[in-house]
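One structure below.
Of the protein chains in this complex, one is absent; all others appear in place.
Which chain is which? They are A and B, in the order written, and residues in each are numbered from 1.
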Amino acid sequence: MYHYDEYDHALVQDRVAQFRRQVERRLAGELTEDQFRPLRLMNGLYLQLHAYMLRIAIPYGTLDARQMRKLAYIARRYDKGYGHFTTRHNMQFNWPKLEETPDILAELASVEMHAIQTSGNCIRNVTSDQYAGAAEGEIEDPRIWCEIIRQWSTLHPEFSFLPRKFKIAVTGSEADRAAVKVHDIGLIMRRDGAGQAGFEVIVGGGLGRTPFIGKTIRPFLPKEDLLSYLEAILRVYNQLGRRDNKFKARIKVTVHETGAEEFTRLVEAEWLQIKDSALKLPKQEVDRIARHFEPPAFRVLSKTAPATEARIARDRDFAAWVRHNVAAHKVSGYAIANISLKPIGKPPGDATAEQMDVVADLADAFSFGEIRVTHAQNLVLPHVERDRLPELYDRLAAAGLAASNIGLISDIIACPGLDYCSLANARSIPIAERITERFADRDRLELIGEMQIKSSGCINACGHHHVGHIGILGVDRKGEEHYQVQIGGSASEDAALGRILGRGFSADEVVDVVEKIVDTYLAHRNAGETFIETYRRIGQDPFKERVYGAA
Amino acid sequence: MALLESRTDGPALVEDRFVRLADDAALPAEGAVLVSLVRFEKERAALLARKAPLGVWLASNQTPAAISNELDRLALVALDFPVFSDGRAFSSARLLRERYGYKGELRAIGDVLCEQLPFMLRSGFDTFEMKSPKALEEFRAVVGEVRVVYQPTGDGRATAIDRRLGRR
Partner (left out) sequence: MGEEVEDMDQVVIANRLSDGLVVFLAAAPGSLQGEWKLRLEQASVASDDARAQELLALGVAAARQEQKVIEPYLIEVERTAEGLRPTLYRERIRCQGPTVRTDLGKQAEAREV
């Protein structure tokens, strides 16, 4: 993974010193809250329902054991012993003190981490494929380009006061694990006719109040032109994006209102002007960054994994864990191990300091010290020897980290909702907890198969409810928590937005509704069909009938 | 209101030699004036015929392309920040400097947030209308606070990449 050089270090350290001075001025009363708010937000510090919340970037979801230990330390020393992994490669601490935030940022800087641009109307933490560098079928490790984008977007002088926040996602393979089509800019690595690697550029996707699937504005962009092209898009958006209405300020609306064709024309015209500027990436610099992402020293291993196979044969729980949590690795004899942060009846994405420490130790022992965080709020050990999976599993189980449900119905994405978030209309976590409890039975879980439930506490859609197979949205109805349910969304290559089922439900009803939807699927599915496949074949009506009764 | 100028030897408080004219105010016979784009377009000939320096200010929704052919006749272009969070003028400034080659005074007016000064400098502004009585101290405190820049802009500062490659 990438390691800071002296310049990266200097920037982050200067930034900490700057924030320390700003906090001192605020505490001394020299800055008012109105003056201070934009400054703290630039450093990821929010004020939530119960306390401040600090959002820390985990750039493109990669971190090492040392960094994970630091997060554990911060959780213990400065917070209440736990942290929350979000849907955007961030970690949130829910109880930091303002007075101590500069110290927390200094701790983070010591392990090459920061909270810069995790908030505000700027280019946010760039996100990527959690299997980058480990999965089959990758054109290049997308993190090389993520790091290049991270640096370019950090304290960008022109694009720090955009109409609205701006999110970029990059994937290096056809299998889209980064939901690139629902980002402001999505980049998919492609090869042109001559076999050169580059990017398909997708613009204007996004969730929230008016969800859109992004549009391809350039099928192929040479790699060295990445930054000039991004700068052209951002410049057009910065000038054209609406500033009169917060709900229409995202680039998806700009693209929609301008028309994708006209928007593309404007970007291309701007790009022509700056294409050959200093933004053209020097090969030397790309190579320098790429060297940081060279594969670790994989051992030459045999294809067979006798210990793992034997355990699978005799241990049903282990077999389930391997089936659901382990993915194929590009190197023979290795596997990708997912660590589910979705145990039954617990807040999705939360991890205790002890669990973080355990994961760090396991990363050192099994995965070259490497860890990934996923947009589904789980963790990944990307490079595990396949025959050591039993050993890993046992250690995960001892720490309460062996839930075998990746991609299944209890692997729910949920935003913090009204338990923490000041913008929320309704709680999100308790709904998720109750659904996992309802579907706790392993046989039933297996029977249902691949299923994504996503839940947000308000229309901001941090829980990505629009692209859940089943999406749940908390709304406020006459001062009571209320939930809208939609079905048919997808965040993968076949990205689609779900459609609202009908009138909403109380918190007590919503779990039953999910169960009815699942039962409808089970009753209608053909052999081997997933939920989303069945839904696409039979449409919404059978689900509606089951949930609301015959029309 | 203080006017701050960034010079090679540091910031200085300077006197504003321009009078900002309302669109309906009478045009004085003498003295430097700053007018809106609307007024400039309407009274172009009369304004350019005067012997005194002329400035035009652009609202944040007005594109600098509108004056790109007049720049050698302007002594001042001012870009307005109606609220600090409206960042359109950052793009306008870069376009004026880097695309249209404007060399004269480029002023930030309106809601200029002290913490934005480094970004403004990088985008090509060289004077700043600031409300705070401690503008000079604030400028010194924030400018140069972060020693590294990643983005090449018209200010010509060596970026991290330049320094890594030993280009500068």
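Going forward, a contact is a pair of C-beta atoms (placed from the backbone, for glycine too) under 8 Å apart; a residue touches a chain by one contact, two chains touch by 3 or more.
Being a predicted model, the structure only gives us computed values, none of them experimental.
S.K.: List the neighbours, among the chains on screen, of the chain that has been left out.
M.R.: Visible chains that the missing one touches: A.
S.K.: Which of these touches the unseen chain: A:Trp321, A:Tyr334 or A:Tyr420?
M.R.: A:Tyr420
S.K.: Among A:His9, A:Arg66 or A:Lys80, which residue is in contact with the omitted chain in the full complex?
M.R.: In the complete complex, the chain left out is touched by residue A:Lys80.
S.K.: Pick from A:Glu99, A:Glu136, A:Asp394 or A:Asp519: which residue touches the chain that isn't shown?
M.R.: A:Glu99
S.K.: Residue-wise, where is chain A in contact with the chain that is not depicted?
M.R.: 26-27, 29, 32-33, 47-52, 80, 94-99, 347, 418-420, 424, 427, 429-430, 433, 479-481
Everything below uses one rule, namely that only the chains that are shown with their structure count from here on.
S.K.: Using CA atom averages as chain centres, what separation in Å is found between chain A and chain B?
M.R.: 39
S.K.: In the complex, go through chain B and note every residue touching chain A.
M.R.: Going by the criterion above, the answer is residues 60, 63, 84-88, 90-92, 94, 99, 113, 115-116, 118-120, 122-123, 141-142, 145-153, 159-161, 163-165.
S.K.: So in the complex, the part of chain A that touches chain B is made up of which residues?
M.R.: Residue list for chain A touching chain B: 5, 7-8, 10-11, 14-15, 17-18, 21-22, 38-39, 42, 121, 151-152, 154-162, 235, 238-239, 243, 273, 277-279, 282, 284-285, 288.
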